[in-house]
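Before any comments, here is the structure.
Only one protein chain is missing from this complex, and each of the others stays in its spot.
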Amino acid sequence: MLHAILFASALALGGEAPAPVIMTGGEPEAAPKVVTAFKAKRLYLGDGRALDDGMLIVADGVITAVGKDLDVPATAAVIEHDGVISPGLIALSSSDGAGGELYDSTRIALPDADAAHAFRPASHDFARERAAGITAVVLTPDERSLVGGTSAVVKTNGGVVVKRGAQLALGLSSAALHDNEFPTSYDGALRELDRLFDDPEGAISKAAAGNLPVLMSVGDRAEIQRALAFAARHHLSGALRGSYWAEELAPAIKASGFAVVCDPFDVGDESRGARSVKALSEAGVRFGFGLDAPARHPDCLRFAAASCVRAGVDPHVARRALTGDAAQIAGVGGRIGRLARGLDADLVLWSGDPIQLSSSIEAVYIDGVRVVGGER
Amino acid sequence: MKNQVLSALSTTLAALAIALPAAAQNGDGNLVIKAGKVITNAGETLENGTIVIQNGRITAVGKDIEYPWNAQVREFPDAVAFPGFVEAHTTRGMDRANENIDVAAFLNVRDSIDPVNFYYEDALRAGITTINVQQGADCVVGGMGYVVKPVGMTVEQMTVRPNSGLAMSASPKRGKSRATQAQALRRAFDDLHRYLDETVQEKKEGKDYATREAMFQGREPDEETAKGRPMTGSAWKVEGLELVPRWELDEKQAPLLSVVEGKTRVFLFCGSPMEVMTALSIASENGFLHRTVLVLDNSCWKAADAIAERGVPVVLDPNLMYVERDPLTGEEQRTFVPKVFQDKGIEFALRSAGNSGQSLWYQAAICMANGLTREQAIAATTTVPAKLLGLGDRVGSLEKGKDGNVVLFSGDPLSVRSFVQNVVIEGNLVYDRATDTRAMHLDSGAQPDNTAPYDPNGDWKPHCCDDPTHEHVVKTDEGEDPQEVEEAPAKKHNHPVDGDKDGDKDKDADKQGEDK
Partner (left out) sequence: MMTPGLLLSLALGVGAPAAGTYYADVVYTGDGQTLERCAVTVADGKITALTPGVSPKDDAVRVKAITPGMIDLSARVANSPYSVEETYEVTPDFRVANTLDLFDVTWERHLQSGVTTVMASPYDDNCIGGLSVVLKTGGAKDVEKRTVRADAALRGAFGSQPSSRNHPAYGAPDDIFSRRPTTRMGVEWEWRKSFFDALYAQGELDAGTKVLRRALTGELPVFAQAWATQDVRTAVFLVEEMKAEGDAKMRLIVDCGAEAWREPELLVRSGAAVVLAPYDHDGRTTDGAFYALESAKTLTDLGVTVALSSHYAAGPGSVLGAQAGYAMRGGLTFDQALAAVTINPARLAGVDDRVGSLAVGKDADLALWNGTPFELSSRVVGVVLDGDLVVAPE
């Protein structure tokens, strides 16, 4: 057992400083580069912009150039895609591939728990996610803990941990209240959180000092109010996890500077969820989508964005929420989530617009490696 | 459980022992009542009026009118005389309101009315003098109801009108779906049709099965039933029914035949708006729409247009405020049900909630508070239910020729401060608050000597009343049942908390099949 844990840790550590040499800034190395040029009818850049008839050059898993009519190196393989390319989708708040180990029921506060330790790169869950165009997920400690520990951003292929200690997960919803153990009340939970943040240690002190964003789970409207008041009291920043009831409170959330990890939708869900996201979007709140996997199918991520567009959210904002904004919320915007020079080549080749549910996925690349789709 | 029943019974008996002798003692039905104010409910209100009752009937109402020199006169200078309230439909006052077979038209509440049931005592205390007792809605076709007065030691003594109408239900119970309930209701009439066809055919073929079966069951012909007669009614007919002497018809089918022939009133329960549609169509198809009274759940206001179109009168659920919560906004929307029916011009009667604090006077007052006129509110508890029961010429107002039922209130009948001081039924003084030990107990907690101790939990059955937690979530999906939602944030556990802790009430009321 111990060996297994050590092994997993080693893998995780390996991911943090990936073994394959990653080219950053295009400094030449002795080893020959594997260069691929992608051409597509349209590139969605992940920051809300689109580029028609664009090109993308990828060298050794990193995007080296994005634009129109770029010079293609002679050695490059050229992939002409009669469709759309977007950055890989990013699922916030997921527990896929963590083997159900993101909740420690014996302790209500475990600030230094690291979700990366629950990461199982070989999990079959990730195959499902890749097939849905998801190239990175944020493994997030369970909302049932008052302080669940820190989340980790991982790739759905290659055992790569993009970032560990990404967000400190706090439970401010009734899910963190218990039937027969402390805390059973909101006031009990708040007191304990206040106590922990008044005299902070470990990850909590990082969060209290503003060096670690928090991710506060909320449910109903009163919980959102309580969470924002708590954050203001301790000068915290980060994101709320849970958007269903956020509609009327969108201006208050905007004023707080918090982002929102929206609840995912299923087919048949009430329209309130989408309305809330629309209100957040109109208030100018940054948001991404959580994925309650494995309880939900990974396709729900894209479905949620599409539902929001149907409810009136700007399609560009919705696409950004799936990619660039999600990366920002998880604190990895400098590495994934957009098609830009220097970022990881996590790409999805679509038949059409990603938020059109009729669009299908033709290929998925993670770190430049084709992981979905037949031909190399 | 048995102890509780016994103690409830003994309390009742103890109370009746004091309350009832008056009725027994002056049981000749002749009485002159002088009251400080007489609300005739027939257009006029008299200051210092007189009501003359002879042989149980009102012979005169007026100011300074003459009455026989030897009449017994009771003077109530501070009281307000009022015709008794009329309860259009109740499933209380019986030993168990429900039968567990689908089609039970042969049943009769006569056999289960319990004259010493607490309910009748409470009815007197609340000024209700006429009550239509009907079977609960568990059966698809239930039995025959009775209109009674809340006084008497036997059903015969209590009876105002026997066989007031047949109970039916379009609302699924006992594991049925709405579809199977509707089908079962339709099939009851199909079965009747087939049975009549077969019986006529057998007669034509000269077979005497029906005669022999009737004799075997111990039935005997009388003058009325010795002969056959053609089928009447407006919907469908079986030719040649005159060949079958009526006494030979199966007693399971005869009441339904009477319904189809338009001779029997039907109290048809609907638990949801869509069931109203089923009920109306089955009543039309079988020719008894004009004899139908719909007994409605409070959600059924949504079908008010369809009801208005067909001119069918209704009896409303005791819970007059329909509350639904929008699942998208969490907001409550309230609809005051009687106002909807009033505005659509539908005749409606109110019912008491199962709690004596919320009897018909209460329902009428609540109607006034919520936009009905005083006249409309009082009509819905007096003249309208009287008319629905076919007793428009007998009860509901103080007029010459009507039953000698007078309720003497200490003040305005709809005021929260008024009590029923005395009740006269058919010219007999049957209730006097001064000797009502239970009223004393309810008011002050007093426990007079020689009365059974009050057992606070003995006979308590919570009832569904003003209970907005009986909520219906707005569902756009027509296929689904309206779901009930818990009102408070999800309870982690159950406590034996307040008596009025809402959620449980409905469940208990359902369990008893009360009023459903």
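For clarity, chains are labelled A and B in written order, and residue numbers in each chain start from 1.
FYI, contacts are C-beta pairs under 8 Å (C-beta built on N, C-alpha and C of every residue); 3 or more make two chains touch, one makes a residue touch a chain.
Here the structure is a predicted model, which means the values were calculated and not measured.
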Residue, one of A:222, A:340 or A:357, that touches the chain absent here: A:222
Chain not shown: contacting residue from B:355, B:376 or B:435: B:355
Of B:66, B:208 or B:332, the one touching the omitted chain in the full complex: B:332
Chain A residues that touch the omitted chain in the full complex: 174, 177, 180-188, 190-191, 220-222, 225-226, 245, 248
Absent-chain interface as seen on chain B, which is shown: 319-321, 325, 329-336, 339-340, 355-358, 362, 364-366, 368-370, 374, 377, 414-417, 419, 442-445, 454, 456-457, 460, 462, 465-469, 487-489, 491-493, 495-500, 502
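One rule holds for everything that comes next: only the chains that are shown with their structure count from here on.
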Length of the line joining the C-alpha centres of chain A and chain B, rounded to whole Å: 63
Chain A-touching residues of chain B, taken from the complex the two chains share: 327-330, 489-490, 492-493
Contact set on chain A toward chain B in their complex: 174, 179, 184, 220, 245, 270-272, 275
